[in-house]
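Structure record follows, encoded as structure tokens.
With one protein chain removed, the remaining protein chains of the complex are shown where they sit.
Chain nomenclature is as follows: A, B and C, assigned in order of appearance, with residue numbering initiated at 1 for each chain independently.
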Amino acid sequence: MTFREAIREAMRKAMQADQRVFLMGEDVGRYGGCFAVSKGLLAEFGPERIRDTPLSESTFVGAGIGAALGGMRPIVEIMTSNFSLLALDQIMNNAATLLHMSGGQFNVPVVIRMATGGGRQLAAQHSHSLEGWYGHIPGIKVLAPATVDDAHGMLLAALQDPDPVLIFENALLYNMEGELGADAGQVNIDRAVIRRPGRDVTIVSYAAGLWKCLDAAKQLAERGVEAEVIDLRSLRPLDDATLMESVTRTHRALVVDEGWRSGGISAEVSARIMEQAFYELDGPVARLCGAEVPMPYSAHMERASLPQVEDIVAAVEGMRVRHG
Amino acid sequence: MTFREAIREAMRKAMQADQRVFLMGEDVGRYGGCFAVSKGLLAEFGPERIRDTPLSESTFVGAGIGAALGGMRPIVEIMTSNFSLLALDQIMNNAATLLHMSGGQFNVPVVIRMATGGGRQLAAQHSHSLEGWYGHIPGIKVLAPATVDDAHGMLLAALQDPDPVLIFENALLYNMEGELGADAGQVNIDRAVIRRPGRDVTIVSYAAGLWKCLDAAKQLAERGVEAEVIDLRSLRPLDDATLMESVTRTHRALVVDEGWRSGGISAEVSARIMEQAFYELDGPVARLCGAEVPMPYSAHMERASLPQVEDIVAAVEGMRVRHG
Amino acid sequence: MSDARAHQLQLLREMILIRRFEEKCAELYSQTKIRGFMHLYIGEEAVGVGVMQALRPEDAVVSTYREHGHALARGMSGGSIMAEMFGKVEGCSRGRGGSMHLFDAKTRFYGGNAIVGGGLPIAIGLALADKMRGESRVTCCIFGDGAMAEGEFHESMNLAALWKLPVLFVCENNRYAMGTRLDYSHSVTDLTRKAASYDIAAASVDGMDVLAVEAAAQAACEHVRSGKGAYFLECQTYRFRAHSMYDPELYREKAEVEEWKKRDPIPALMQKIEGLTEEKIAEIETQVAEEVEAAIAFAEAGTLEPVGELTRFVYSDRRPA
Partner (left out) sequence: MSDARAHQLQLLREMILIRRFEEKCAELYSQTKIRGFMHLYIGEEAVGVGVMQALRPEDAVVSTYREHGHALARGMSGGSIMAEMFGKVEGCSRGRGGSMHLFDAKTRFYGGNAIVGGGLPIAIGLALADKMRGESRVTCCIFGDGAMAEGEFHESMNLAALWKLPVLFVCENNRYAMGTRLDYSHSVTDLTRKAASYDIAAASVDGMDVLAVEAAAQAACEHVRSGKGAYFLECQTYRFRAHSMYDPELYREKAEVEEWKKRDPIPALMQKIEGLTEEKIAEIETQVAEEVEAAIAFAEAGTLEPVGELTRFVYSDRRPA
């Protein structure tokens, strides 16, 4: 099953189980979803529950918030994270604030899914990884699945959550194959997960970047460096405990993020390790991030804009991690 | 002269000197500016150059970008940083990308000013300090004046800049009095400034927070701790050199930011010190930030949401800075 | 006393309540009991009072930052509103919202929204929820003339029409958006023409005449409840006071304000109520004054939310079963 199918499967299950769940967004229905995630759902659930919207991000996201207030469990799809900027007022000023500023009266159980990330030569208005940046906003949760299991289970968990949850789907992962157990259900969305244990250095990443880190870890292992690779999974809240426990063992950390460096999630992870595990560190936490540029179209320039496996390997080696 | 008047004076000078400069925004003209910054300018320059716009943040910001492309030097005023979210698509997807994605053909010399910050009991849709968060975006510059001199000189400098510059004016500062030399002109916007020298600990802040830090530094001095206080001034780009030079002397740093902590500018400053001055540190860089909540209305809760002088003093003392 | 006359007296009472409540608010603002931004409704009472008559308890209201009048007319207690503005935990939003952010689940009052235009999509969603579940409830969305220039107005009208949603759009056209006069905000100042461009049924009504507003709102709600889709009601009104407590009112002539004050909705209604005596008016004023005083007393007696609760409700206390 692909990552894409896993998300579709989760939506299908949720809609079968709960009449309040519906999907809304541009071209989710008749077109089949811009990345084909919702393909087939229109035939199964009809246009009332698989709602094509006009191009109007701010209003259909706001409508998702309103429908959630009204007792529904909407899934709102935004085609690409760059377009979500059009809806950011609704996300930050409404979804994220309503529960708190109403003194606990109105919670907003909306799920907002969107594609994100570079690597497909879509250039400067379709390629950015804004998920880490969204992690700044209190009142929302921000998830970034890397595996088929998480693509499926996080969506189910998000739909059970009483608060607004944003799920960023790195579009490079849609075709990724993986196993999904027959009994797969919702997953824990509070914890980061160690995807590969290791004793020499902690590499922190998420989503598409995670797979590059795992590849790099393999190469490093051949050179005698055992890297532990952590998948953040949730960018807000962050699971400090898992991070600190790991760094306390490895004493070194590298954060790999395809998003822009300054003020990105990599900065937050670094700052937290500084605060909570400074005396465990044998050297500074390093960051390897997307270049701070609007994403260029040409393949070689885009490649240069994103952290690659060899960069990760080099970064770890540059940290002079002591071998074994 | 107040901070407010200094900004007005800079706008006046710029409009007198350069026919291309004009001001556009909601209620900048007939109303006199929501914070009275532009009061009187309509009478002096007329409605062509002091343009009241309809409520339509996305379009009047985009129009500023377009007018800049068309050879003008627009100053666009957004009433409050929370409202700027409505224009974020134009800022990130257009202003910040056009020069790069056009291969250097089209630069965007627009200046976008907005009020920001809490402390006035304006609650969850009018109070956030989003300036640090904007520092994530490559292609724009982000300024945060703390002094009358900077309020004036940064605006003049921004108008000379070929690229989009956002200026965040903490509304608590508008009534602050200060001196402005008769020959005051544009100021350097590339450098952070040491507002108070000290040898024991570096406190990093900007805008309204700076003044709290200076107050705290006075109290700390009475207790024998000499704090160096740095005013970042520019949140993008950050002036690493000034920061590292200071930390290399003091070996301790505290970042004070009224914005939210996670993924804010405080995280970036901490991460950079980690990367560039780790071996100079005697202890972890600490952060004191706005509470991660939608800003509450009631005075005592709002106060509790923002770093206060006593919190800064306590934070420095908690760092066990060695005295003398 | 006829039912009709009793009802008129009730409308009068509600308008006077809003008026006196807000006059006190202005005083309390000067005394710094109330802080932040505060926007008075004085002069516009007929709109809120008239519109709310047409709503049923199960309907929803999405309002703006100029919402004291809407909240009172919707049946929220003056005490909970005043306590809110005093920043007390007994306030309708636990003191977290203040004047601009009144909320009340009981009366389905979804704010108190201070991003101009930001409430429109929320209303669309509430109405969508009702429509999907086959509820015949109305979502009443109130906004100003200025808000209609925002993109979200366009998007929301289109969606409401496209999906035939049960929304009552109420535009309080008070001729200014802060200091920006209608004709500086809109190229077309007949606002019902905008509704027409989405094929949304529309009417314009004298917003200084509470009976006219009520009748128009009743007709509008009937349209919405009967499944014909959204309705746009423009109420032509005027604010007698400044935009907020900080506004020096440079943008309009005193004479214009005075002209409109002649159409004050409260005396206008008084003249229409048959045999209304000075005594009756005095009785109402006394009752209202007591109610306002009680609200203030409630607010004064209120307590502060413990600081330790600052981060409570950033997220829900618990996930539901």
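The rule is simple: contacts are C-beta pairs under 8 Å (C-beta built on N, C-alpha and C of every residue); 3 or more make two chains touch, one makes a residue touch a chain.
Note that the structure is predicted; figures quoted are calculated from it, not measured.
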For this session: Could you tell me which shown chains are touched by the chain that is not displayed?
Result: A, B, C
Problem set entry | Touch criterion as defined above, residue of B:38, B:80 or B:93 at the omitted chain | B:93
Exercise. Of B:29, B:138 or B:209, which residue touches the hidden chain?
Worked result: B:138
Exercise. Of the residues listed, C:39, C:137 or C:154, which one is in contact with the missing chain?
Worked result: C:154
Exercise. Touching the left-out chain: which of B:10, B:23, B:68 or B:291?
Worked result: B:68
For this session: For the chain that's not shown, point to the residue among C:186, C:223 or C:241 touching it.
Result: C:186
Problem set entry | Residues of chain A in contact with the chain not shown | 26-27, 30-32, 34, 52, 54-59, 82-83, 86, 120-126, 291-294, 296-301, 304-305
Seminar exercise, completed: On chain C, the omitted chain is touched by residues 149-155, 157-158, 161-162, 184-188, 193-194, 196-200
Exercise. Tell me, which residues in chain B touch the chain that this view leaves out?
Worked result: 22, 48-49, 53-54, 56, 58-72, 74, 89-90, 93-94, 98-107, 138-139, 141, 160-163
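The rule we apply is simple: only the chains that are shown with their structure count from here on.
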Seminar exercise, completed: Per the C-alpha centroid definition, the whole-Å distance linking chain A and chain C comes out as 40
For this session: Enumerate the residues of chain B that touch no fewer than two other chains.
Result: 58, 82-83, 86, 123-125, 292-294, 296
Seminar exercise, completed: For chain C, residue numbers touching 2 or more other chains are 93, 95-97, 101, 113, 115, 118, 151, 314
